[in-house]
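In this view, the complex is presented without one of its protein chains, the others remaining in place.
And then subunit A:
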Amino acid sequence: MTSPFEPHDVTWNRVSPRLVTAMLVPAAIWLGVPAVVGVVLSLTLSPWFWILAGLPAALLLWSVLLIPRQVRAIGYAERDDDLLIRKGVLFRSLVVVPYGRMQYVDVEAGPLDRRLGLAKVQLHTASVGTDAVIPGLPPEEAARLRDRLASRGEARLAGL
């Protein structure tokens, strides 16, 4: 059985492994701080606070295990007429965006992303349902992709 996520005529481009760091840092902050607070409280006040410490700690461990796999699962491919983006380990998804349907392209980079040398490219069609985001691209690759998408979209320009 062929997997719908592996079209035969496609070679996938991977995103930068630095995206792992970019995703782990926020997770560590959001989950690590409550865990530390929980540990401190359980040592000083009551052992019940171990629950408070344990839950975020478990989630953090899970993220540390999962995020590298998630990053490896992200792939994108430029075909002649459309762009393919796939992602997800447990819940997988694949999106096909024809160049002619593209309304605009966003390139974004937050402070952490800039520090790590990453950028995010997002494609917008007339549908809000189009979830076409490629995170973790090196800035020059993001710029190249943006220009390429823009020029291809222009070549196949159409209304809606």
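As a convention for this text, a residue touches a chain if its C-beta (ideal position, glycine included) is under 8 Å from a C-beta of that chain, and two chains touch if they have at least 3 such contacts; residues count from 1.
Note that contacts and distances are computed from a predicted model.
Q: From the list "YdbS-like PH domain-containing protein", "Isoquinoline 1-oxidoreductase", "Chitooligosaccharide deacetylase" or "Simple sugar transport system ATP-binding protein", give the UniProt name belonging to the chain omitted from this structure.
A: Per the UniProt record, the undisplayed chain of the complex is "YdbS-like PH domain-containing protein".
Q: Out of A:34, A:68, A:98 or A:138, which touches the unshown chain?
A: Answer from the full complex: A:98 touches the omitted chain.
Q: Please identify, in ascending order, the residues of subunit A that touch the omitted chain?
A: Answer for subunit A: residues 1-5, 7, 81-82, 90-98, 100-101, 125-132, 158-160 touch the chain left out.
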